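A protein chain is absent from this complex, but the other protein chains hold their places.
In order of appearance the chains are A, B, C, D and E, and numbering begins at 1 in each one.
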Amino acid sequence: MSDQINEFFQPVSAMDLPRFAGVPTFMRLPNLTPDHPRYGEVQMGLIGVPWDGGTTNRPGARHGPRQLRDYSTMIRAMNPATGVNPFASVNCADLGDVPPNPVDILDSLDRVTRFYRDLKSQGITPMTAGGDHLITLPILRAMASEAPVGLIQFDSHTDLFDSYFGGNKFTHGTPFRRAIEEGFVDPQRFVQVGIRGTAYNTEDIDWGIEQGVRIIRIEELFDRGIPHVMAEVREIVGDQPTYCTYDIDFVDPTFAPGTGTPEIGGPNSFQAQQVIRELAGVNLIGADLVEVAPPFDAAGNTAWLGISLMFELMCVLSQAMK
Amino acid sequence: MSDQINEFFQPVSAMDLPRFAGVPTFMRLPNLTPDHPRYGEVQMGLIGVPWDGGTTNRPGARHGPRQLRDYSTMIRAMNPATGVNPFASVNCADLGDVPPNPVDILDSLDRVTRFYRDLKSQGITPMTAGGDHLITLPILRAMASEAPVGLIQFDSHTDLFDSYFGGNKFTHGTPFRRAIEEGFVDPQRFVQVGIRGTAYNTEDIDWGIEQGVRIIRIEELFDRGIPHVMAEVREIVGDQPTYCTYDIDFVDPTFAPGTGTPEIGGPNSFQAQQVIRELAGVNLIGADLVEVAPPFDAAGNTAWLGISLMFELMCVLSQAMK
Amino acid sequence: MSDQINEFFQPVSAMDLPRFAGVPTFMRLPNLTPDHPRYGEVQMGLIGVPWDGGTTNRPGARHGPRQLRDYSTMIRAMNPATGVNPFASVNCADLGDVPPNPVDILDSLDRVTRFYRDLKSQGITPMTAGGDHLITLPILRAMASEAPVGLIQFDSHTDLFDSYFGGNKFTHGTPFRRAIEEGFVDPQRFVQVGIRGTAYNTEDIDWGIEQGVRIIRIEELFDRGIPHVMAEVREIVGDQPTYCTYDIDFVDPTFAPGTGTPEIGGPNSFQAQQVIRELAGVNLIGADLVEVAPPFDAAGNTAWLGISLMFELMCVLSQAMK
Amino acid sequence: MSDQINEFFQPVSAMDLPRFAGVPTFMRLPNLTPDHPRYGEVQMGLIGVPWDGGTTNRPGARHGPRQLRDYSTMIRAMNPATGVNPFASVNCADLGDVPPNPVDILDSLDRVTRFYRDLKSQGITPMTAGGDHLITLPILRAMASEAPVGLIQFDSHTDLFDSYFGGNKFTHGTPFRRAIEEGFVDPQRFVQVGIRGTAYNTEDIDWGIEQGVRIIRIEELFDRGIPHVMAEVREIVGDQPTYCTYDIDFVDPTFAPGTGTPEIGGPNSFQAQQVIRELAGVNLIGADLVEVAPPFDAAGNTAWLGISLMFELMCVLSQAMK
Amino acid sequence: MSDQINEFFQPVSAMDLPRFAGVPTFMRLPNLTPDHPRYGEVQMGLIGVPWDGGTTNRPGARHGPRQLRDYSTMIRAMNPATGVNPFASVNCADLGDVPPNPVDILDSLDRVTRFYRDLKSQGITPMTAGGDHLITLPILRAMASEAPVGLIQFDSHTDLFDSYFGGNKFTHGTPFRRAIEEGFVDPQRFVQVGIRGTAYNTEDIDWGIEQGVRIIRIEELFDRGIPHVMAEVREIVGDQPTYCTYDIDFVDPTFAPGTGTPEIGGPNSFQAQQVIRELAGVNLIGADLVEVAPPFDAAGNTAWLGISLMFELMCVLSQAMK
Partner (left out) sequence: MSDQINEFFQPVSAMDLPRFAGVPTFMRLPNLTPDHPRYGEVQMGLIGVPWDGGTTNRPGARHGPRQLRDYSTMIRAMNPATGVNPFASVNCADLGDVPPNPVDILDSLDRVTRFYRDLKSQGITPMTAGGDHLITLPILRAMASEAPVGLIQFDSHTDLFDSYFGGNKFTHGTPFRRAIEEGFVDPQRFVQVGIRGTAYNTEDIDWGIEQGVRIIRIEELFDRGIPHVMAEVREIVGDQPTYCTYDIDFVDPTFAPGTGTPEIGGPNSFQAQQVIRELAGVNLIGADLVEVAPPFDAAGNTAWLGISLMFELMCVLSQAMK
């Protein structure tokens, strides 16, 4: 990418404006719409998809992007563990929110797909803040329009169910079944990490394994250790284009209470960072962080964790873009 | 009604089981399903409609019935201001929740209508806990299947809009326009009390006035006083069958923060009770209390207010059933 | 002002983007800096002064503008009680935050004054969100640079003390003493409404009365009634240029707990609106709403009240600009 | 009392130590035990009775005195409405907490009585912070050991029940029945103000009326107005020794959510102050403020209201001591 | 147990009624009283003991069963780590709450013992939700009426003290001293895991060791690892009947803040599950989970952890019942 820092695309410095001040855009970056004269220079787009129409239990993820933006003003520029400064090598911008339809699921899915198709046509790598997990389906429809992609999913649930309540095919429990069926994800290059929680049955797991999805339960993650598991993950997805979807309920609910379907017994915040840092070298074409539901954590601790993880994802994305 | 108290339908006494103990049914009443041998004796049914699919802003009203039941265990039997004990004169029971479909609006509307048609055929007077305000539409479809009813609405919004987001006809901003259009509410016997809050435009007000709806803004309520305004309300609805719908956002948001679309400058909790007590004498055929959204008031104060108001509604309903 | 609506300066419609979506600028207005091509068209500027360096008790008002912006996305365009739509008659924009220095009081005061001098030179009417009450002093230094102005202060404290802790002249308890001493406020045209709370002594009151300030305690406000008191207020300030400063602790702390120095026994939210509506006809040159401190009301109810009042202030300001 | 201010008994000034600093004693007064050399000079004692052993519903009042002390550091010295400065005319001190026994009701009652007998023998007027309402019984046993006293009770409940759960005579629902039966309160000089809330039956009311207790329901208070009702209250108790007990649930639960048995439809914070100010002239021998339960209002707003009311009680007590 | 699933005793499916809907019984199971026709088929009973009369510090555990029931509606049927579905092999039901006496400790202890004696006579295995830890004593009095049982206690405190406040023998700090003295627990088959927290002295530890109790401090648990420690635990209790009592304060207070006496430095939620899973093979005759105090964690995270652990206990109990 660019040899020198593009000043226009740098976060507002806390030396000029304290962190609690200013209109909260993602990472204090410029907020651009397609009609902006410098839109064409954007390389990584930060987008919100404030929608929870696919939620069958506790709603609230529609409020996620707003609170993530708020807490993002406390993020600085450099990753001290990996030395990466995503803003130095890639032009990043806040591209606003996809306008979802709160009372129409299919319309909303279409709106998301259209938005990401435009990004793709502009060559912009998307870093998305959800919204519930169903939003990843329309993003994949846009991102994988040419060929199925690899998928790395951090989550406590497989989201591989077929339907709900006697036939509803589109909920936040079904996106990856749809994505495989529709040919946007290559199940041989699909790995799920952190699965746990009580189960209705094994329908989702059985179907996933049948397709070739690699499902790594939390016990396996803790037993083998993050470095070994993540080495396997990297091997599974190989060097072909791969998308990363990170459900905040992957993390233990004490660290991330602000989510609709928490499951105890998950990773802590350091481990939550580690799994992302181990994505270095993966051919990432985009990422999302979903299911932050502020009404269930008014204090904002989940949003602070979420945006900290989103910064880690930006770091590995920016490396993949070099 | 019955001359003597029906012991089976009495709330569990705090002298037998403290108020914090026991499975929380509405008002500590028996929880009956249609297959129960004594279901046929039920006269007033308390029902939850835990659904917020019509919500265009902040969701959470689907969690209302659960928290209302919890706080209802602190309600005792007698209304000290009016002397009414609804449990003494009417057989009341908790009939459970309508099972809504969280991801399908039209299916949910149908499920509600079917549930209330069954109640109607059993002669059970419904006292409902929402849910967002769209739930009143399918209830009215069942309750007014024979003839349009009168309607008394306590609310800060008219909910008389035509559509949303380019055509969606069913949201919590549209139920009473639909109810008039579909012929379930007689606009000449429809009065709204407490309207306030910033406005997009006057489309809803204009349309309502054109139909004959009497819209009483909050300034008028405070200026003229509750007794005078409510006398007019009673005159408007007359002695024909009338339904009462109470949106918790009628009350000032300091008293009821746990709701999706609060508007400041509303009545206090005493005034919130008064307007209901002034319904004595109205030919009520049912009532609901909607839009309690617990995620926005985790402390439960809104639920405590809500269930206290629901008890007031039960008192006037029970009087109307005599 | 303009005969037809300037589309560029309209709030984003909820029909295009739901209220929970999008980067939260004040009232969903465009966020402009002086280098923006349309900056010259701005007539009313909404500005944040996120600073609490003058706070001697509980800090947190520096976080006010952020949360007020967040809740402002729930405000619509028209005032239903007065019929005023400020966006229709005046070009309003979010001009961002003054960059304060969190560790230097005098530097911060200078930064604020410079910012408002620029606005004044542009002919922009300022509507400010604080910040603690000391911020009004540097605003007045800019606004009243030519001649002392009238001042209407809604507050539970006089803020007329001389100094603190052995000599500190600049705290949120002293701004109006300074403003009179420095000649920016005409004490004969200065009225304070809502004063209450326990007192150290009567030094502030005595000094104020001596200067000619009219101090209206809360008991007098309640006894005489808002219309009569506000008529007197209008008479005191007359038709000369007048600034309005509204400390959120004027309102009862149950309605506005998120503030540093609450005093019980204050107005409710309806009365809090009423006093502003009674400013119609005053020759207002600017206004501010200060002392919203989100850490003391994480649920955001104070911010919702505060932004609703700020909208009322915008309405009377826009009328005064005609 | 003393002609000049006793410096030793003055609250620590905020000019010397900011309000958020220092060990939180009641009103920033010296904390004395009987062995202190200046204990003999104390005229009004502030005492905590941190105990909720009589609570049959939601416990937590044992944590009341701690939080009331914390918020008391925001109280200043002078009552601006009445001009009274209790610290100027009376030597006030924090006398610490009665050590209750959390697992033995009768032992706790005895401990309280012994503590107040000692105060009485010292001629110290007690201003108490509860604790649940049962604590007033042992206080009365000490205070009225010579002759029955008059009693003014602000409350939403009568606390005149006979027993609980098949025979328990000592709960927070029974103290005033016991106090009358035991001869410590003169029922002809006993008045209750603010009674409301759903009722099990009218046993308590009937018994009270039979004894001659004057029970003023909330509707009567609002209808007749505070000045008229309080004039009647003063007449009832006359000029003989009278004790005042103030249950925080007298106030509307939106203003005082932190209590175990809230009842909606009560006075606001201004009215909560007014009723106390109307006690001027009553021959008060002591007062208490009870039922502040911090676990139900972690934000502390109830404690802030409670301590503000306690200051008002101190003002009228100090006047009665002159 | 039964070869085929007993449909009557299955949790309500989320496909029929969403998880946020319906009256919240434990695990969405039928709520039965002894007079129900199918009561005789119950094999495992879920019971609440909503009582905190033994609490010497922060009360609130009386509210535990209510909130645990609420969150239990998010538990599904199968344990994904162990493959156990307790509902498939054992008839489970919610048997309601023991009615405690909030103002009489000894009466409450008797009420609990009577309730569990009845269960025992019916052959029902009890899975209890407390309540403070004193409730385990009356349960053991019923369960071990024939012979002392083994006891596995997860806790941060030994609860082996002799008395409190000069002689009180029954508090939540003394139950296991009483249980040993009364002969209901065999100290040689009694093991405590997780002990930590500051100490008054070593009286409890010394006495316990003298009796033969094996006390495993938290440092030992972490040093040796859960598998090794739990192997020792299994060896200590052997194959004789053993009861398991799980105090939620065993878990680190960041994971379980909603409890009366938290101690930092404890296990995380995964470890909290692990220790239960290691109970497979133990001859368990009952279990309880105690000390969840909702007032200290209004957000409900502790209840979600607690009910998740209760499900784990149900899994090992159901295995022991085969």
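The rule is short, and it goes like this: a contact is a pair of C-beta atoms (placed from the backbone, for glycine too) under 8 Å apart; a residue touches a chain by one contact, two chains touch by 3 or more.
Just so it is clear, the model here is predicted, and its values are computed rather than measured.
*Asks:* Which of the displayed chains are touched by the chain that has been omitted?
*Replies:* Counted over the whole complex, the chain not pictured touches A, C, D, E.
*Asks:* Return the single residue from E:K120, E:R178, E:R196 or E:R214 that touches the missing chain.
*Replies:* E:R196
*Asks:* Based on the whole complex, identify which of C:G22, C:G45, C:G60 or C:G208 touches the chain you can't see.
*Replies:* Of all options in C:G22, C:G45, C:G60 or C:G208, contact with the hidden chain holds for C:G60.
*Asks:* When the complex is taken as a whole, what residues of chain D touch the one chain not shown?
*Replies:* Considering the whole complex, chain D reaches the absent chain at 16-18, 20-25, 31, 48, 50, 62-63, 65-66, 69-70, 94, 96-100, 102, 298-299.
*Asks:* In the complete complex, which positions of chain C touch the hidden chain?
*Replies:* Here the touching residues of chain C are 52-60, 62-63, 101-105, 164-165, 168, 170-171, 295-296, 298.
*Asks:* What residue numbers in chain A mark contact with the hidden partner chain?
*Replies:* 13-15, 18-20, 74-81, 254-255, 268-270, 272-273, 299, 301, 304-305, 308, 311
Note that only the chains that are shown with their structure count from here on.
*Asks:* Moving only to chains each one touches, count the minimum steps from chain A until you reach chain E.
*Replies:* Minimum step count, chain A to chain E: 1.
*Asks:* If we define chain centres by averaging CA atoms, which chain lands farthest from chain A? Would you check?
*Replies:* D
*Asks:* Averaging each chain's C-alpha atoms to get its centre, pick out the one most distant from chain C.
*Replies:* Between chain C and the rest, the longest centre separation is with E.
*Asks:* Would you give the residues of chain E that are in contact with at least 2 other chains, written as numbers and ranges?
*Replies:* Touching at least two other chains: 18, 20, 62-63, 102, 298-299.
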